[in-house]
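Left out: one protein chain. Kept in place: all the others.
Which chain is which? They are A and B, in the order written, and residues in each are numbered from 1.
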Amino acid sequence: MNSDSQQRFDVLVIGGGPAGMAAAALAAESGSRVGMVDDNASAGGQIWRRALNGVETVEAARWSERLRSANVTTSFGKRVFDQPETGVLLAEGDDDLCELRYQNLVVATGARERFLPFPGWTLPNVMGAGGLQAMVKSGLPIRGKRVVVAGTGPLLLAVAAYLRKQGAEIRIICEQASWIRLAGFGASLWKHPAKVSQGLQLRKELASVPYATNSWPLAAHGGQRLESVTISRNGKTEVIPCDFLACGFHLVPNVELPLLLGCQISGGYVQVDDLQQTSIKGIFCAGEPTGIGGVELALVEGQIAGLAAAGESKRARSLFGERRKTQHFARLLDRTFRLRPELKDLSSAETIVCRCEDVPCSRLREHKSWRAAKLYTRCGMGPCQGRICGPATQFLFEWNPDSVRPPVLPARVESLASLAKSN
Amino acid sequence: MNSKSFDAVIVGAGIVGAACADEFARRGLRVAVVDRDVVGSGATAAGMGHIVAMDDSEAQFALTRYSQRLWQALRPELPPDVEYEQCGTIWVAADEQEMAEVRRKHEYYGRLGVPTTVLDAQVLQRLEPNLREGMTGGLLVPEDAVLYPPCAARFLMERAQKLGAQVQLGASVAQIGQARVRLSDGIEIAGEIIVNATGAWAAELTNGIQIKKRKGHLVITDRYPGFLRHQLVELGYLKSAHSVSNDSVAFNVQPRRTGQILIGSSRQYGAEHKEVDHDILRRMLLRAQEYMPALGPMSAVRTWTGFRAATRDRLPLIGPWPEDKSLFLATGHEGLGITTSLATARILVDGIMGATAEIPIEPYLPSRAGEEHVHA
Partner (left out) sequence: MSTPNLAARDVTLSVNGARVSVPLGATVAVAVAMAGQACRVSVSGEPRGALCGMGICFECRVSINGKRHCRSCQIVCEPGMEVETDE
């Protein structure tokens, strides 16, 4: 280990996406000593991940600048894995360990894609929609590659448009939701003019790309890597040769850290009050963990949480109206992109559900609970700690997740041995 | 439960309860098992899963060795997910004083028919190159094994079920005794014999049993095949296991068939919560790194805790409970429940059926001296 460091903050923000950036900036502007920690190499989270060859969006650049001028102490490439005692978090870098002490905490851990198992989904080059986008932004050449985009949620369009701009040939976009649901979604967007113009822009960019509703992947084929995808397109089966399948079924919140901290979770989301405070005093939560609502809601929640954590509740209250407007969009998302039951039947008996331990669907079906499946099959016992197969089995078998124990992400033995070494 | 009355009702579906169910069923008794959770989910799931001959006392040696032989006999029938691996144990000696203990153990085991090999520093280093240099030597006990306990318990329980045992899971038990088991929802199950096999919770159902919860912590790493070949235990382990008042840690690591390394061990009295205790976890891992510095940078994927059922003389309670003719105990196995489950079931049922057990049962009887119970 290189060096261990200890830092103290009035407000510590976990997560450097839009919610975390907003929280950190506003708390620091209010005069608090603020730290922000993220696992990634730079700020922006997934949605504002900066491409090697690209520039930040106007809004991302604005928040980056605000973060800089507000004097927030940022720390990237650090994974928070434990809270050994109240007010102390431990984070591990690739070769160091830091102890972070806080008065108030803002959890802005974002969301991940939901993956559903289907035959062939474990083949290389089958990736998440956001996953492929992140890889391309990190330098993966995509020009001239044939890509099928599938799954559900607004991310699919954004990813397809981005990849196309980078020179990919988007063969088709398969959205599992019905066009009736989507039409309802579109009709309800009048309350969110920004979303409408974003949507129109995306559709314009994707004008020549087939967009199929009522459609989803049935199987991915290939030897050492993906070669083609079979889709169900509005009731008909079609095989499409391709180099990549970008496939995600909307988002699930990252609630492992709030669970470890003891925050109350309901319906999968962290429960917060008006000021974004969780059931634990002094611990606030903003963005996707409180409900999947997109970047605008994350920014407002982040600002409220940052202000409240810095003791500026009055100013925080002035943002309640803006939050109310964007919350409506979050509810729309949930309704529109609810998973259809047919997707429960995609797996065959041999389809692997837990990718860390290679547990096939047939071995899981015989169990009645996540706990039993874990004990007897090792499902969810690998290094991802059930982050991928947990949400999948929750949808497939209606299993409820377990409690969470440290480390919330795998950590080095020596880091666990350094827990709370000082008081 | 389809039938209302059984020859035997076993409370607790851990490995001891499962072994008892299997033994009763194989001897033709009608048996039922009740557990508040799923099979093998308590201390069975939390333990390391070793099948070891231990010489803390003659009685402990007799029970562990007998049970180890039963496991060896069962081995051909065990399904692959039980992951039975005869990796052997090496007791690691860090100094000359511990080396003297190695030679004493070698002599003791040899006299009782258990093969062992004394290792000098060079051989030890060759067998386990990731041990810190400068160890004095060790004792290899090649017949010791490890397995994956939840699947072992499940195998035994399913074998019992094939022979007619009825298993009711997710049923919490309110009261036992007087030839019946009353569930929290009021339902009663009658049995001529009631077996309390609820491990560290046994005293909650049977007043007066001298059992204390002894909390333990474990850590498991990602897969590092070839890093470790034997179960390694420091000879200071017994000092840790014997400490009755203080929290203690000892170096104990196991290679799993998956290539994962299981790191233990800790012992705490008076800790009733299942949450990870950071201080003892830290001490346990520092101890492990003292013996194996190369563990430091390895990726740990999970930590967990469990509760051993500890008795005052460190021997289990197997046999009739003096205050209730219908009630039998099969608990108090401390850290050796996986090893001794099969022998526990065998001698318990031998006693009940009037058969002669292969080893003397007196040291384990709940009525033995030193285990005089407190009247409720």
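Quick note on the criterion: a residue touches a chain if its C-beta (ideal position, glycine included) is under 8 Å from a C-beta of that chain, and two chains touch if they have at least 3 such contacts.
In this text the structure is predicted, and so the values were computed from the model without any measurement.
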Open item on the list: Let's see if you follow the contact definition: name the visible chains touching the chain that is missing.
Closed with: A, B
Open item on the list: I'm checking contacts with the chain that's been left out. Which of A:Gly16, A:Gly130, A:Gly306 or A:Gly380 qualifies?
Closed with: A:Gly130
Task: Selected from A:Cys242, A:Cys356 or A:Leu416 as touching the chain missing from the view - done: A:Cys356
Open item on the list: Looking at the full complex, which residue from A:Leu52, A:Ala207 or A:Ala349 touches the chain that isn't shown here?
Closed with: A:Leu52
Open item on the list: For subunit A, which positions touch the chain that isn't shown here?
Closed with: 39-41, 46, 51-54, 77, 79, 94, 112-113, 115, 122-128, 130-135, 138-141, 143, 165-167, 224-225, 254, 352, 355-358, 382-384, 387-388, 410
- [ ] Tell me where the left-out chain touches subunit B, residue by residue.
- [x] 222-224, 258, 297, 299
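The rule we apply is simple: only the chains that are shown with their structure count from here on.
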Task: Euclidean distance of C-alpha centroids - subunit A vs subunit B, Å - done: 41
- [ ] Would you mind writing out the residues of subunit A in touch with subunit B in their complex?
- [x] 82, 84-85, 369, 371-372, 375-377, 381-383, 385, 405-407, 410-414, 416-421
Task: Interfacial residue positions of subunit B with respect to subunit A in the complex - done: 37-38, 40-41, 45, 81, 150-151, 154, 219, 221-222, 263, 276, 278-279, 281-282, 285-286, 288-289, 295-304
